[in-house]
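Got a structure here, written out as structure tokens. Questions coming.
Shown here: the complex without one of its protein chains, the others still in place.
The block that comes next holds chain A.
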Amino acid sequence: MLHLKFKNLAAAAILLLVAACGPKYNEDADLTLEGDISIDGSSTVYPITEAVAEEFRYAAPNVRTTIGVSGSGGGFKKFSRGEIDISNASRSIKEDEAKAARANGLDFIELSVAYDGLTIVVNPKNDWVKDITVAELKKMWEPAAQNKIKRWNQIRPEWPNREIHLYGAGVESGTYDYFTEAIVGTSHASRGDFTASEDDNVLVQGVAGDINALGFFGYAYYEENKDKLKAIPVDDEDASNGAGPILPSLETIKDGSYAPLSRALFLYVNSPAVKKPQVVEFMDFYFENVGQLSQEIGFIPLPDEKYKAEHQKFKDFVAKHTGKATTQRKPDSTNTSH
């Protein structure tokens, strides 16, 4: 039968290509390190972990690292069942997720790996908004604003009597949870009548084409679309971390003065994972390289001391669960791939 022949052909083609493309790696690569590392979670953190994993495959070519993008919530669900080693997260773990993990006998650790600044943007033709306070943002985003706050002059009387159109992250994302926590005060609570998308580029397009728009998304998306968008300085009315309205930038996000919308991005590692030498090696590699790599792809690195502190935190966690120091790994240590 013809379709069987076609199948054989396809299989042969696959095999040929697999054989033709051998791995490329550094000369000082660690060829003894083997096994799998499975990572899943936030699509916001994905590019950072992807960048580290890309470099790690030159350092340890025989380790198979895979990364999924089921979102912070989806990642935690798998993480607390012990189905994955590392969870990418753009928010902290919730109490019920942590409880589920403990119920399955898992201990875990939260590690900050980079910052992101949720940027408030309007259309470049919008000439009335020069700055905005957190209280004003709350007034337009809180659940009570639904069907009530519909015009710019309801927020600040000197703003024009025009409709306001809101654009924001999809409600299943960690970004949405963080934003509502920081602005409204309750995680996962906001008005429902705004344009929501899991794809930030859709929000960029929306705000870029709508003079009455106001939206929020990660700093990298603003950086890449500066010509189409206007960022608005945010005033948290707290002089202790920088007075007045503050624009997001590398410096203000890094030193924390762009509050409350600068947020940390996390990795979560669980206790069975740190018993695998390849995961420990990967995490050590992560902390050595994530500073430079995260900046390269549009995120803001933590200060160096902070990376050292987080790395130490991880080493302590490993020591607690393996009973030995982490940096010296024996080459013959058991391979615990699943």
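To be clear about the criterion, contacts are C-beta pairs under 8 Å (C-beta built on N, C-alpha and C of every residue); 3 or more make two chains touch, one makes a residue touch a chain; residues count from 1.
Assume contacts and distances are computed from a predicted model.
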The complex's invisible chain, by UniProt name, from "Decaheme-associated outer membrane protein, MtrB/PioB family", "Pimeloyl-CoA dehydrogenase small subunit", "Phosphate transport system permease protein PstA" or "Tripartite tricarboxylate transporter TctB family protein": "Phosphate transport system permease protein PstA"
Contact partner of the left-out chain, one of A:D200, A:D235, A:E281 or A:E310: A:D200
Candidate in contact with the missing chain, chosen from A:A135, A:I297 or A:A319: A:I297
Hidden-chain contact residue, picked from the options A:S43, A:S262 or A:Q278: A:S43
Contact set of chain A toward the excluded chain (per top definition): 2-3, 6-7, 10-11, 13-14, 17-18, 21, 38, 40, 43, 46-47, 49-51, 53-54, 57, 64-70, 78, 83, 198-201, 218, 220-221, 223-225, 293, 296-298
